[in-house]
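Mind looking over this structure? Questions follow.
The complex is shown incomplete by one protein chain, all other protein chains being positioned as in the whole.
Right after this comes chain A.
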Amino acid sequence: MSEPMLVARDVSKSYGRQTVLSHFDLTVDEGEVVCLIGPSGSGKSTFLRCVNHLEPIDSGEVSVAGHLVGYRRTGARLRELSPREIAAQRSDIGMVFQGFNLFPHLRVLDNLTLAPRKVRGVDAATAETRARAALERVGLAGKAAAYPRRLSGGEQQRVGIARALMMEPRLMLFDEPTSALDPERVGEVLDVLRDLAAGGMTMLVVTHEMEFARAVSHRVAFLDGGSVVECGPPGQIFDSPAEERTRSFLRRLGH
């Protein structure tokens, strides 16, 4: 096995007095799908946002593809990178948001082509060709000219995924991608995630969809109180959890 895609070592973060992440450790290998589950406030989303330095961490280290995220090591010290360097790192990490965060003033096609053109300098024609291919991949080939507000929640989230894929990321972060959707729309988004996983994408997914976590992920990490309580194959976590906190969480969900 080559070096892991994501390594988080002893990551801690707090907002004022409130600790959100405490000695958080997690490793994700290339091509692996890891689901983060746990009660609200357990630090799932915060950790995801630390992976691409949307939130700076207080201590510890996060590395993606062997590169320290957000900092440069100079001797014994870590110096925060310049905005340009951080942006370059982020462009290799795709992120999908709970609330979609599509750009409402841009058509679907322009939502997809903006970042490749402005960040990578891809020319308009190439960007459009790739955008149409990405939309095809998420089953929205006919929606290129629509404004996001005209789409259903499920369609918007699939556009969000296609937009992230346009940067050809090495790692995809999903922050509760189906939590804002009507129940009958959840399936279409999870299908896209399944396809991505089958295609070998490295994925870190914060989710409340336990069936999806069981079926698709290679490993499931149960979080509580800002750190990983236990992590293992879904069969182990769901069927014979070692920790009492995991058992009581799953019991409350009716497992």
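To be clear about the criterion, a residue touches a chain if its C-beta (ideal position, glycine included) is under 8 Å from a C-beta of that chain, and two chains touch if they have at least 3 such contacts; residues count from 1.
Keep in mind that, in the parts below, contacts and distances are computed from a predicted model.
> Per UniProt, what's the omitted chain called: "Fe-S cluster assembly protein SufB", "Tryptophan synthase beta chain", "ABC transporter permease subunit" or "NADH-quinone oxidoreductase subunit H"?
Its UniProt record gives the name "ABC transporter permease subunit".
> Which candidate, A:Arg163, A:Arg185 or A:Arg219, sits in contact with the chain we can't see?
A:Arg163
> Would you indicate which residue among A:Arg9, A:Lys118 or A:Arg251 is in contact with the undisplayed chain?
A:Lys118
> Tell me which stretches of chain A touch the chain missing from the display.
The missing chain touches chain A at positions 52, 54, 83-84, 87-88, 90-95, 97, 99, 101-105, 114-115, 118-119, 147, 149, 163-164, 167.
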